[in-house]
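The full complex has more chains than appear here; those shown keep their coordinates.
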Amino acid sequence: MSIRIALLGAGIMGADHARIVSGDLPGATLQVVCDAFPERAKAVADECGAADVAADPMAVIARRDVDAVLIASPDETHAPLSIAAIAAGKPVLCEKPLAQSSADCLAVMEAEAKAGRFFVQVGFMRRFDQSYAEMKAALDGGELGQAIMMHNFHRNVEAPANFTGQMAITNSAPHEYDVARFVLGSDYRSISVFQPAGVDGSQTGAPVFMVLETNGGQLVNIEINNNAAYGYDVRSELVGKKGAISMNAPVYSRLDVALQSVERYAPDWRPRFAEAYRRQNKAFLKFVETGVPSPIASNCWDGYCAAVVAEAGVRALAEGRKVPIEMIGKPAFYR
Amino acid sequence: MSIRIALLGAGIMGADHARIVSGDLPGATLQVVCDAFPERAKAVADECGAADVAADPMAVIARRDVDAVLIASPDETHAPLSIAAIAAGKPVLCEKPLAQSSADCLAVMEAEAKAGRFFVQVGFMRRFDQSYAEMKAALDGGELGQAIMMHNFHRNVEAPANFTGQMAITNSAPHEYDVARFVLGSDYRSISVFQPAGVDGSQTGAPVFMVLETNGGQLVNIEINNNAAYGYDVRSELVGKKGAISMNAPVYSRLDVALQSVERYAPDWRPRFAEAYRRQNKAFLKFVETGVPSPIASNCWDGYCAAVVAEAGVRALAEGRKVPIEMIGKPAFYR
């Protein structure tokens, strides 16, 4: 019996999810594509063979021919749609962020806890990436000794026109907050934010550099550089007392020409994390089928943690000082 | 309407195919798993959720609830099963080799031509690998200038106990013959085979080194080294008049420990070509659905070409001299 998935949001991310559901997930059916722009919903539905299109996500969530929901609509809709899905008893794969504030994350968590079972998987897909998996395995397997530091770099070719340093902290960096926390197995206790001077934080694509301290005593350094120009490039290195492990972004060929040996960068994130998205969505399907959440995937608590860090980061940027990260105690439901 | 696939052969390759069909191919159903050993068929069927098991491949091919056939049974069965599938009007994805001799390949071709449409896709999956795709694109796009040489290396950790130099030529090297021919777009006209002295060709896992000349004037060099010990490692470089392009086998991390910086090899081919198999099998599914063969995939003619080269290679090894490669003219059906 195929799982009937409703896709909420048919933008770039939504269309990619539609392709994965229809092209890579045996056992799933792309039942309905919902978007405020009907032509966008229709284009994705046609390309991916969805049975139906719709415009009202709340109505879609309620449909009896929908078993699960994939939220890829604008950020401000994530929390209310997740809560609606929980209320309807339907599992959710929610693109990051879970919500636009930690308070809103708490609201989703409360809804989930009240419902008494897990419904929401948050789309921090990097946890499913092979590189991070190997880094985590090296740490957990003892090859590195005790973790000391983690260096993380996120570079994009070009940021959207309205992108600020604050948005780097709230929109781009949460992937880093989550995956470093996942790899290290530790929460954060402080964040400091630096910005190249003369690069006004309100300007387009302002890069930021963050130093986070974890409860486990590690440093997590994060460069977010959304106007790096040269290519989409995510790097990470985990340094332990006995050794270190670095991400190798997979490259498939090397071209020798004109006195150069060249490996190519992609202009966006999709080739780099295509396999991670596939694995993530397969894990979500299994979660829907079995009711057992993936041990790897992020849940609402993880979504909340990322939101708290982002909020502290915004303050650290504004105030030019190290800001403590204060989280609620982990609710019993998420332990 | 899902395509119902019968898997013939539930060994290592067959089990991998079953996993792909059941785990990565929406639109396909693993209908029946057939193997001479019932418990092997059952194990694969259970793991991958196949509806049925069977022991007689001819009977399976004839079943009305089977739409297409995936042949992963022993080499000597490939040709007769392919011919049976053609006779039954069912598309075939046949693991390489298409047949154990070029004469048997011709028999399959004749059956197919007589049937008047394409039925058989041969499992030279490397054509779907991203590295070879990038190499071919660089050549076709003019970045390399005219092709001059191609260097190919196939290394395995350990060969089966009965593996001879002749088997390296007939069983391992056909992947290289096919993919180099695919990338270069040219057939072969001669083959020379060299073997490290003191490594008797009848001995286990004897390495061979081959130099092939193409009709396009290129050299294609192939090392087959099935007892390379250090890891599964396939490499390729294409050299043109303006530049060269090399395969980069994707690696996901790099470990620094004990005065070493380490990247790991897998012990077998599966991680390296997992994505190529997936793409290949998706192309097969599309072929079944549309009746239009993949423009990338190998067909019977390609299977024949590989067989002819292997036969010449065996003679070149035995006679210690360059042997011409003589093929029939390409039948009109395959042009």
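Order of writing sets the chain letters: A and B. Residues in each chain are counted from 1.
By definition in this document, a residue touches a chain if its C-beta (ideal position, glycine included) is under 8 Å from a C-beta of that chain, and two chains touch if they have at least 3 such contacts.
Bear in mind the structure is a predicted one, so any value in this text is a computation, not a measurement.
Colleague: Since every chain shares one sequence and 2 appear in place, tell me the total number of copies in the complex.
Modeller: In total, this homomeric complex is built from 4 copies.
In the analysis below, only the chains that are shown with their structure count from here on.
Colleague: Just the number, please: Cα centre separation of subunit A and subunit B in whole Å.
Modeller: Taking the mean C-alpha position of each chain, the two centres sit 38 Å apart.
Colleague: Could you list, by residue number, the parts of subunit B that touch subunit A in their complex?
Modeller: 22-28, 130-131, 133-135, 138, 143-144, 242-248, 250-258, 263, 275, 282
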